[in-house]
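Here the complex is missing a single protein chain, while all its other protein chains stay put.
For chain A:
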Amino acid sequence: MLNSFQYIIIKKEVELKRFPPLWAVNMNRINQKLEEDKKLLSIYFTAGYPNIDDTVSIIHNLENSGVDMIEIGLPFSDPLADGPTIQDSSTKALRNGMTSEVLFQQLKDIRSSVSIPLIIMGYFNPILQYGVEAFCKKCQDVGIDGLIIPDLPVDVYHLKYKSIFDSYGLINVFLITPQTSEERIRYIDSVSNGFIYMVSSASTTGATSGFGDVQTNYFKRIEDMHLKNPQIVGFGISNHDTFKQATQYAKGAIIGSAFIKYLTHKGVDNLERFIAPILAEN
């Protein structure tokens, strides 16, 4: 059951959709990208990994390789939702000296050369310590388009932080999983104004390989809900086949752990060797 508070908020969302506020006219890069008539490939990497100064060149290389959107991971000491690959990259990035401040410093001129949407993915505590409003302001200053904060629950966001994110033109992206109830998915859809991050299976990052009937049925079930926000699938996508499977029912897919592994073994140059086969037609 929705409580009356959630109900009022949903009503309000509906009204807002009908009469969009001014900032919405100035469309966020994420929304623009989502309108393109193609399946989107988004890549996650941990800022400060493998080396502290790789951030900007990885972003350039990814854009030049045809990636549609990038999630820049702000490393955290205790990444609860992540498997060993992203944990290790986070530990190394922190040891390399990555912090929120260093990341913003690295990104300060990024918009002079990069045009695809950039999202920061990070856990809530570092953002809380930076100051949520100060963090959002910095994001806007350097040209970040959205945030994914896995441990900031949708209800807390809605109550305390949505107005701040909105005022800095930032899109906050929420996760759903195969266990998320239909009612909660509808609630998350009503609070979202970009895309929904569809976690492919009940797992931490990097855990699964390949999709079976269970995932396919779940992707179909969500597709049939006709949500107002498009869905992008994440967790368990590693190559051309899994990218194709995931995007059969969704607007796009996110690759994280498999890309980090590539960086570990093959280094930060020649990223098109990882990306091109994924985007190949067949």
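Convention: contacts are C-beta pairs under 8 Å (C-beta built on N, C-alpha and C of every residue); 3 or more make two chains touch, one makes a residue touch a chain; residues count from 1.
Here is the rule we go by: contacts and distances are computed from a predicted model.
Asks: Can you pick, from "Ferredoxin", "Carbon-monoxide dehydrogenase small subunit", "Tryptophan synthase beta chain" or "ABC transporter, ATP-binding protein", the UniProt protein name of the chain not displayed?
Replies: From the listed options "Ferredoxin", "Carbon-monoxide dehydrogenase small subunit", "Tryptophan synthase beta chain" or "ABC transporter, ATP-binding protein", the omitted chain resolves to "Tryptophan synthase beta chain".
Asks: Just one of A:Thr46, A:Ser100, A:Ser192 or A:Gln215 touches the chain that is missing; which is it?
Replies: The single option touching the absent chain is A:Ser100.
Asks: Going by the contact rule already stated, which one of A:Ile127, A:Ile144, A:Val191 or A:Leu227 would touch the omitted chain in the full complex?
Replies: A:Ile127
Asks: Give the residue, chosen from A:Ile59, A:Leu118, A:Cys136 or A:Ile176, that touches the chain omitted from the document.
Replies: Selected residue, touching the omitted chain: A:Ile176.
Asks: For the chain not shown, which residue from A:Leu152, A:Val191 or A:Ile275 touches it across the whole complex?
Replies: A:Leu152
Asks: Per the definition of touch given earlier, which of A:Ser203, A:Thr216, A:Gln248 or A:Thr264 contacts the omitted chain?
Replies: A:Ser203
Asks: What residue numbers in chain A mark contact with the hidden partner chain?
Replies: Counting over the whole complex, chain A touches the hidden chain at residues 76-78, 80-81, 83-84, 87, 91, 94, 99-101, 123-130, 150-154, 156, 174-177, 179-181, 184, 199, 202-204, 207.
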